[in-house]
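With one protein chain withheld, the remaining protein chains of the complex are depicted in position.
Chains: A, B and C, in written order; residue numbering restarts at 1 for each.
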């Protein structure tokens, strides 16, 4: 008790433990990049048709629309939520566009209706999850049936056809040479989502919520608002995808985009986003989208049935995640 | 250089299409310089077919003969194929005219519509309630046949169509829909299923409900699959065209179009090998042959073939 | 505890009200024979829901149940075609189902991969395997022996064997969950995995057993399904996994793990079963079916959550009274 008051000099804490380069080399994205290159080389060796600008361009349609949703889904999953209703939102948005078209709306209005419907569907999910505090996986299993169900009520066994010719641009148009409009849109969204998730305050809030929502709330973050916005965003991106897909198909059926929700989730998880929330990156999702697109296209060139393709993707999904864990143990 | 003809089906694994593929191979063997690519998605979606068609375009096949899951959604992709010089025809389930050069109906739609009602009416001299159990609500050909069937209903007095339900070509859903029909319409006398999955499930449901003899299941089915139902009496008769012939004919037509032996325009006559010639109507459609009715008297003869 | 009881009572009430409304217009629907029929129809959903519930209790999810069912069902049909006797087939489907479940379990246990990822992967792999085995070919009624098809249909005391299998399984798992160490471990591991380690429970191994049980039940259901509908093909029960999860959720099984009762899950399955069977009977257009079941799921979940919402701690003396 008699010892004098001492105040030792604070310790110096370094900013970084490892250099950014070392981090990048050991990252998930590095593994994915290797896989992507391997798939590319494999495809080139296996099929003489692969290395062709137009064919590669056609191949991008296998993933661009799904990837646009996957970007928003990635943020949602990083925040610890999930949206299984995305494919149904596409169906409903496409139906709404069809209604607008039959009512004589022009292309801009049709597009707005599609995106707007996505926004409304996202808001419904958002209110149920963020407003009422219901678990998102269950809510969106419900809205998955609800949204597509409404599309079925409207359309029944009918289809909307006869979209204006200019409308075809979104899903079939080319900006320059083999660069399609969808591919440009995909790249633009990749950059936007990268900036938002990795460089903005909103993105930081998303990570905080995904790691510990309670602590995030205790840090002055408006958790429910962020969650709501994320569902809105996913709805809007589904709406955008609906515009592209409807334009590409030139018609609307209520069964459009069946099963896409699981493909989008697979893409996100393959991209290294932790399904339990808290971590994951947009570059990872971009690479995963490219890998999935190239694998399906490559298999298609060899006329391998789609289901064998999905076995391969299923194994890839488990394999890529299992491998680092196996290596760490062994 | 072989002529590459791609036979794109609604989904792989369906008995009907497997039989059609056999017919295509038969045609290829006959022609000698043809390579058949038999392909299709895993489940019956338009998006799946588009991916398959895209990769066929990339491989530079000479012809694509498709049985479509969606008459409209395939149009832009098939148009792209045609732009790249590929011969595109549809068969069995059609594509909208702007997406193909011609369409080969297994039979004439009016004839099929009439046949499915007639099959039911033949065993209902006093008339009675009948219901239709279809495939998915978006299935092109089923919808056309049902439309044709409703048109000819007035010719069958006493036959009362009470409902049309959809089993989505899923065995369990079709089964449940059939059960629902029986529960809802106690006086039901016949279930008409113009789809091979539906007719099979419905005859099973009728058998399980112990209503053989009370409710007759009929429609379109494959002899190999329906043999049991005919034997048990759940199905008195059903019809189908020969899918082997259909695959054969589609291949022959594709070949002739690729080789320039014929052009796809109204009134044109295109050779179908042993199936004769197809004559295109105003909509560039042709019918292959009449549907053939199977019952206890002839089923054993066909059940091992397809 | 009373909260749980009342939730199940309310769910039962909801089912009864639904039945009552339908009965008002279609008395035939509530005839005992038809109700038995609805129950029998729901039996596969209930069997799978038991397994799914246990998996969800341990904080996991099994999206591969329907694929597992399809694969074991196909194997059963092929074995039948090869002339294997029925008892052997029954043993084989349980063993195969359990083995497929064990694959999920091992990946979750030994590699710590989140179950949703594992089962998303195995879901496609199992279905794909059917395709590889059969090249997509169907096995149809006429290719199955009569004994194979007859077992689930055989009626004992007014109910088909399929229903009795469901009832027996429910009884067995009621005891397992309440009175065995493993049963309680399912709750503990899901309720607080961290604490489970401290209590000497092996979280991964417990989850492994949950997957094995879920798989074995899917195996049994695979045979029942294929025999009942007398057809086996790649897409059997496609998308059924979501119905199974929905049944659990409607039955109040907390998706976060650790909470929920077997009775809840069974009532949830019955609720879905009644709705699915009733809609065509009531004459609602088939196009409405999807939207209505979606709405039912959302309402049920909102209701359950409202019941479970914490209302703050009891500190004030007057509030405690």
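A few notes on this one:
Just so it is clear, contacts are C-beta pairs under 8 Å (C-beta built on N, C-alpha and C of every residue); 3 or more make two chains touch, one makes a residue touch a chain.
As a working rule, contacts and distances are computed from a predicted model.
Selecting from "NADH-quinone oxidoreductase subunit K", "FeS cluster assembly scaffold IscU", "Stage V sporulation protein AD" or "ATP-binding cassette domain-containing protein", the unshown chain of this assembly corresponds to "ATP-binding cassette domain-containing protein" (UniProt protein name). For the chain that is not shown, the touched chains among those present are A, C, taking the whole complex. Residue C:187 is the one among C:187, C:211 or C:225 that touches the chain missing from this view. Remark: the omitted chain is touched by one listed residue; of A:32, A:151, A:208 or A:316 this is A:208. From the set C:199, C:284 or C:299, the residue in touch with the chain omitted from the display is C:199, counting the whole complex.
For chain C, the residues in touch with the chain missing from this view are 1, 175, 179-181, 184-185, 187-188, 191-192, 194-202, 258-259, 311-317, 319.
Listed here are the chain A residues that touch the chain not shown: 1-8, 10-17, 195, 199-202, 204-205, 207-208, 210-212, 214-222, 278-279.
In the analysis below, only the chains that are shown with their structure count from here on.
Counting hops only between chains that touch, chain A reaches chain C in a minimum of 1.
The chain with its Cα centroid farthest from the Cα centroid of chain C is B.
Chain A and chain C have Cα centroids lying 30 Å from one another.
Chain geometry summary: the mean Cα position of chain B and that of chain C are 35 Å apart. Contact of a single residue of chain A with at least two other chains is seen at positions 152, 156, 305, 307, 310. Multi-chain contact residues of chain C (touching two or more other chains) are listed as 131, 136, 234, 287.
Taken in their complex, chain C has these residues touching chain A: 61, 107, 111-114, 116-118, 120-125, 127-129, 131-132, 136, 234, 242, 245-246, 249, 255-256, 285, 287-298, 301-302, 305, 309. Per the touch definition, chain B reaches chain C in the complex via residues 12-15, 18, 42-43, 137, 165-166, 170-172, 175-177, 179-181, 183-184, 186, 200-201, 204, 208, 224-229, 303.
Interface residues of chain A, counted against chain C in their complex, comprise 128, 132-135, 137-139, 141-150, 152-153, 156, 262, 265-266, 269, 274-276, 305, 307-308, 310-311, 313-315, 317-318, 321-322, 325-326.
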